[in-house]
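FYI, not all chains are in this one, though none of them got moved.
Per-chain numbering from 1; labels A, B and C assigned in written order.
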Amino acid sequence: MKIGMIGLGRMGFNMRERLRRADIEVVGFDPRPEVTDVPDVAGLVAALPAPRIVWVMVPSGPVTQSVIGELAGALEAGDLVIDGGNSKWTDDTAHAAALAEHGIDFADCGVSGGVWGLENGYGLMVGGTDDAVSRAMPVFDALRPAGERADGFVHAGAVGAGHYAKMVHNGVEYGLMQAYAEGFELLGAPGLVSDVPGVLRAWTNGTVVRSWLLDLLVRALDEDPGLETISGVVDDSGEGRWTVDAAVANAVPAPVISAALFARFSSRQGDASPAMKAVAALRQQFGGHAVHTNTEP
Amino acid sequence: MKIGMIGLGRMGFNMRERLRRADIEVVGFDPRPEVTDVPDVAGLVAALPAPRIVWVMVPSGPVTQSVIGELAGALEAGDLVIDGGNSKWTDDTAHAAALAEHGIDFADCGVSGGVWGLENGYGLMVGGTDDAVSRAMPVFDALRPAGERADGFVHAGAVGAGHYAKMVHNGVEYGLMQAYAEGFELLGAPGLVSDVPGVLRAWTNGTVVRSWLLDLLVRALDEDPGLETISGVVDDSGEGRWTVDAAVANAVPAPVISAALFARFSSRQGDASPAMKAVAALRQQFGGHAVHTNTEP
Amino acid sequence: MKIGMIGLGRMGFNMRERLRRADIEVVGFDPRPEVTDVPDVAGLVAALPAPRIVWVMVPSGPVTQSVIGELAGALEAGDLVIDGGNSKWTDDTAHAAALAEHGIDFADCGVSGGVWGLENGYGLMVGGTDDAVSRAMPVFDALRPAGERADGFVHAGAVGAGHYAKMVHNGVEYGLMQAYAEGFELLGAPGLVSDVPGVLRAWTNGTVVRSWLLDLLVRALDEDPGLETISGVVDDSGEGRWTVDAAVANAVPAPVISAALFARFSSRQGDASPAMKAVAALRQQFGGHAVHTNTEP
């Protein structure tokens, strides 16, 4: 089997490598000459046997939209495009429609695993027709972890279902991370536990809370037991927001996932939160409580 | 009527004044010579006709406990002590018992109104026996706002009920303040509203959200429209914590009050939150996401 | 002055009345013959002197969109349409554009006050040009509460700013209501407070938490002290959702407003929450904890 892959960044580069190790031929395109196999998308298309499979692994939003648009013009009827990036699931319908005008099929694939996927395999959640999924199954089998297919791969539903499932996956991830993080802070808070990293490590085997994220937290604490080199200012990457939006749209209570998202928002405000300034101002007004001021009196 | 008042700080000082304006004689004691009427508690007791009423208005916890202990020794059977401070309601039982050994009655009174109470009157929530409440009613009537008694005063129940009601009042206050604060931040966030203070002021009449706290927020914005001199670092004063504890103990869901409390906790952590450092560390581990570091590479 | 009003439901009917009491002539249209002044929109337009002002007070979404579309065809250049309904602020741009094609001006006006507005006046938040706002000022002055204009009216910004401010107003309202509600439940929880409605009533004067919503809660408890005739199943009307969406879009932490929204979502699930079923199932799996089952064994 021979497929194309557009986007050879942190994720796509490793995925090309994992596919090649599984004897899938990959023609990769990326604007960076040091990683690309072909000079442009036209070259990629020309290098693939029809009907082609092209895996798109570029930033979600305008970049993905642009690549889909380019492929709509460059590919032929019967080809298949798989968007493996972190696209918003609501974008998939438009992308599928744009390609369908040219007879090109589309599937969306949520990919989880981060930098560890090269060795461990990637968890895959796919949306699309049975036919599209069947055609690309050797690719999915090469990318997913070894073992039972159903333990690392799912055909989640029609177009959009893969990215929707990946979005929820990331929302859950926000909640899990925050739960461990609160536990980490609580362990250290009263000064009773003399070996906080040791407690977390002890949780990695036998306990109810053991998980891969916990293993990673232990790893991070091995490198920096007090996390002193790391700032508690945390970005978010979009999928947590979409998950909360989906909760609101579907009237699903999501207090944990939203709390995790808001904790990240707050972490970026420091002492400049307009809301907390308003609370401080109110306390000063009604009670004469001292406020922390930004100016010397 | 003539009563004693122990503690002439921000609250007690004004309450003495309001009582005097209502022709209630007040003998005040405070360690600060510039405000006290008598040199010590013994002097206060000596200056009051039996059966005495002594209002205690000192910081909750050890200070209140100490004053109650001193009064247990200095007063006589038939006297009445009213704790008007922000004592934890669970302290009231012990205080009542310590006084009861000497035949002294006890009532607890939650007092709301802050620095505005001198002019507006104070909202009062009282716990104790019918007899204790009746005896002190002229005092309560002088302190509470003018108008219907039931609109600013309640005999909430037995000993402890007054402080419990005041604790819940403050918990609600946390939630209200945070709700307005989030609204304030949201009004300004997208840059669409050109007059955020004007919107808040327009809410003060006719709308569903009009309230005294909103009036205070408008007042604060009059003084500093961007709240630029105020830091978003907010203290908490204990009663919010007790309210969440009470919610947990009684299996009452309190997502709003607890969120308001946690927002204050977070506001004091800046970029040093151990929990958010853990989240940042996790993101770095699994995804190679950049972290905000505290050290130059 | 003579204006048109389309939509004479719970809000519009009372607003027509309030305008008339202020000697503003109102030609109202509503599909219900028993309340309408004219048989159709054409009749309404014909009855107004140019340049016309037409106030739209119909359900947000498709109905408002349809009425705007009809007015775009029926009105003339120089006329002014004011959308006083609860439209999503992002709809305003499209409505303004549709009208602008015909030279018709547009302003959006968030209206608060509910069924009490007829007597008390309505809080108004307006978006639009200075010119549009000036032209309609007699209408706004008649609708808003008596007293200072700035205490019940604001020109919040350009088109959309009025509805945006009203949306945030409603989001804040969700938070305030939930804060009082948690307090109400907490007051009754441990059985210590013997007069819960009395405590709430005592909060209405002098305390920090006094507000119009609190007055309404006292009123509701007057009618039904245990709220026994009311079910704890609560609907939501859209603006709370939009507020959370706006918080997410602007990276504003909104833990209180979102908690209030999620509490309503949860209230509608009873024991059928898929999430809580999953938690119950997990507890059963790892701990052998008994679950509440829907079937007899």
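Going forward, a contact is a pair of C-beta atoms (placed from the backbone, for glycine too) under 8 Å apart; a residue touches a chain by one contact, two chains touch by 3 or more.
Remember, it's a predicted structure, so these values are computed and weren't measured experimentally.
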Copy count of the single sequence across the entire complex, 3 present: 4
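Basically, only the chains that are shown with their structure count from here on.
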Rigid-body rotation angle, chain C and chain B, from Cα fit (steps of 5°): 180
Most distant chain from chain C, judged by the mean position of its C-alpha atoms: A
Chain closest to the assembly centre - both centres taken as Cα means: C
Which two chains share the largest set of C-beta contact pairs: B-C
Chain centre separation (chain A, chain C; CA means) in Å: 37
Chain B and chain C, separation of their C-alpha mean positions in angstrom: 32
Sequence positions of chain B contacting 2 or more other chains: 114, 178, 180, 182, 185, 213, 255, 259, 263
In the complex, chain A residues that touch chain C: 208, 236, 241, 244-245, 248-249, 251-255, 258-259, 261-263, 265-266, 268-269, 273, 275, 286
Touch list for chain B against partner chain C, complex: 89, 112-114, 117, 120-125, 144-145, 147-148, 150-158, 160-161, 164-165, 168-176, 178-180, 182-183, 185-187, 189-190, 192-195, 198-199, 201-214, 243, 246-247, 249-250, 252-257, 259-260, 262-263
Complex contacts: residues of chain A adjacent to chain B: 10, 114-116, 177-178, 180-182, 184-185, 188, 213, 216-217, 219-221, 224, 227-235, 237, 255, 259, 263-264, 266-267, 269-295
